[in-house]
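Here you go, one structure.
A single protein chain has been omitted; all remaining protein chains appear in their positions.
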Amino acid sequence: MSTIIIYTVVSLSLLGLLLAVVLYFVAQKFKVEENPLIDTIEAIMPGANCGGCGNAGCRAFAEACVKAGNLDAQFCPVGGNETMKKVAAAMGLEVAEKAPMVAVVRCNGSCANRAKTTTYDGYKSCAVMNSLYPGDTGCRYGCLGCGDCTNACQFGAISMDPETGLPVVDQDKCTACGACAKACPKGVIELRNKGIKNRRVFVSCINKDKGAVARKACKAACIGCGKCAKTCPFEAITVENNVAYIDYTKCKMCTKCVAECPTGAIHAVNFPPRPAAPAAPKAPVTPAAAPAAEAKKVAEPIAVEKNN
Amino acid sequence: MKQLLVSPSPHVHGEANTRKLMRDVVIALLPAVAVSIYFFGFSAIKMLVVALVSCLLVEWLIQKFLLKGECTICDWSATVTAVLLMLNLPPAAPWWIMVIGAVVAIGIAKMTFGGLGQNLFNPALVGRVFLLVSFPVIMTTWTTPEGWFGASVDAVSGATPLAFVKEALKNGATVQEIFEANPGLSWSQLLFARVGSAGEISAIALLIGFVYLLARKVIRPHITLSIWISVFVFAGILWLANPARFVDPVFQLLTGGMLLGSIFMATDYVTSPMTPKGQIIFGCGIGILTVLIRTFGAYPEGISFAILIMNAVVPLINMYVKPKRFGRK
Partner (left out) sequence: MKTFSIGGVHPADNKISADAAIEQFPVPEVAYISMSQHLGAPAEPIVAAGDKVKVGQLIANPAGFISAPVHSSVSGTVKGIETIKDLAGNFCKAVVIEVEGDEWVETIDRSAEVVSEIKLEPKAIVDKIKEMGIVGLGGATFPTGVKLSPPPGKKAEFLIINGAECEPYLTSDYRLLVECPEQVLIGAAIMMKALGVTKGFVGVEENKPKAIEILKGFHSKYPQIEIVTLKKKYPQGGEKQLIDAVVGRQVPSMGLPIDTGAVVQNVGTAFAVYEAVQKNKPLFEGIMTVTGQCAAQQKNYRHRVGTPLSKIMEVSGGIPENAAKIISGGPMMGKAINNIDAPTLKGTSSILYLTEEQTKRKPESNCIRCAKCVAACPMGLEPFLLNKLAKAKRWDDAEANKIYDCIECGCCSFTCPAYIPLLDNIRLGKATVMKIMKSRPKK
């Protein structure tokens, strides 16, 4: 009995030793020389491997940084300035702070604003739907509502609101990795400046159709009237292809345009609520039903975003 | 005007759906169930009820409380597993054996993988093999079929033809001696009634089920036929090499779980390959492994193990065996 045990122990030990020696030499032979800095940087990274920076993952990001020797072309949207500072420190560099960004849904075509014209019965995917036809509403540009963006988000920061049929971004969870913007076949989602105190003003519509067509498809469409552009004291708003765009680098958040928009397509979020009165005097320009709806619209987005 | 539906093509769908397919499998099993009830009477009915209740209950509980998905017991797949499990156990086994089998089959082999379509191994077979290795005595205590309500739980136990022959061969007898001494091992006897688990009693009933499945286009014959042919050929070679040591191929084909396994278990959609070529490889693997286990292994019957082993190879077969493409001769 004991001899069997001894034989077993000895033979297995010898085998183990032999293999260890073989492994040692193989490891020596096939060793890959790598800059230890890559490992250091990778350890600093958030490790989400989301690809938001444009690299294949966090390690690829680290490799790219080390290879370039500077951080000019690299930025980790997930980790933000905190992480970038650490990375810069590890590399012995200084880095300029970047303003934090957030994903913004530029469509206001909720079920109430934009009536459905057909019922989509195919596979529930915006990409599939987009390849089939312009959409199940009169609007060719707006959100398709199948939630490809929510599936693309790795951080659970974007979800579909069953009531409006539109995606809602949770600004606290959003890392501005841009996956949702890439997933959206209509290009409805934009990465914008997060803003001071999270305050943002943006045009929540990208409909390039002429005013009447856009308006017919959706009550809250930008009709390209250009009033906002005229009102804006900072020349931050441009109207091109029948749709207004607010340049967030120029916008000073005066929110004058919000009150001016006849369809309520311009949203101001996270501003303290204020009396809806200023909207009333411009009744002559807006269609009869608008003022009431408009007053609501100024307040509505604030309420929506606060729930997040 | 009401809203029109818009979807990509195709705009129509065929008749087949999962439920109908699974229901057809149950219908194909009915002749075998009827035969087992005929031979084992009340004990078979009891086993069937216990199997159905426990399988459906386990599936419902897991789906509701663990997976929190929609109720899936209406898709007939748990029913198929229950009937197969019942046909795979000795009819005289105690009822709690069946409950354990159901928990293992549905709970472990099927639902842990995510339910229908996700499992790697055939649930009923996993249940059977689990019981076989855990309760070998109960699982190999067979009652001899005797007639309508003739056999009850405490009837005399016999050995299955396979176990009987294996034991006799081990004791030094030659195949000819065994068969001469036991006229019960003749082909005609094997076709209609023999000792074994509830579903192994009658080859004819199982073959009727096979024909039904083929006629309804539920399965294609590739797997079953390749099992039969490979068993026949491989066992035939052994038999020709030494007819005194190895039993003839027809005996191999007609005994034990060969028919039940090759018709109903190996052809399980979820755990068999997707392409005809892959299915033939799969079938041949099962056939050869079965004969190997039966003739050289410790167990008298090997098809359960053979199918489970080949189940594990299926992902590999699917990866490397591709269908015949159009335009690539």
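Letters A and B name the chains as they come in the text, with residue numbers starting at 1 for each one.
Here, a residue touches a chain if its C-beta (ideal position, glycine included) is under 8 Å from a C-beta of that chain, and two chains touch if they have at least 3 such contacts.
This one's a predicted model, so the numbers in the text were calculated from it and none came from an experiment.
All shown chains touched by the missing chain in the whole complex, by label: A, B. Here the missing chain is touched by one residue of A:37, A:111 or A:127, and it is A:127.
Touching the chain that is not shown, out of B:37, B:55, B:84 or B:116: B:116 (per the contact rule at the top). Touching the omitted chain from subunit A are residues 117-118, 121-123, 125, 127-128, 131-135, 140.
Subunit B residues in contact with the hidden partner, per the touch definition given at the top, are 1, 4-14, 16-18, 20-21, 75, 77, 114-118, 220, 269-270, 272-276, 322-329.
Heads up, the rule we're going with is that only the chains that are shown with their structure count from here on.
Centre-to-centre separation between subunit A and subunit B, using Cα means, comes to 53 Å.
Interface residues of subunit A facing subunit B in the complex, by the touch rule stated above, are 116-123, 128, 132-133, 136. Subunit B meets subunit A in the complex at residues 3-8.
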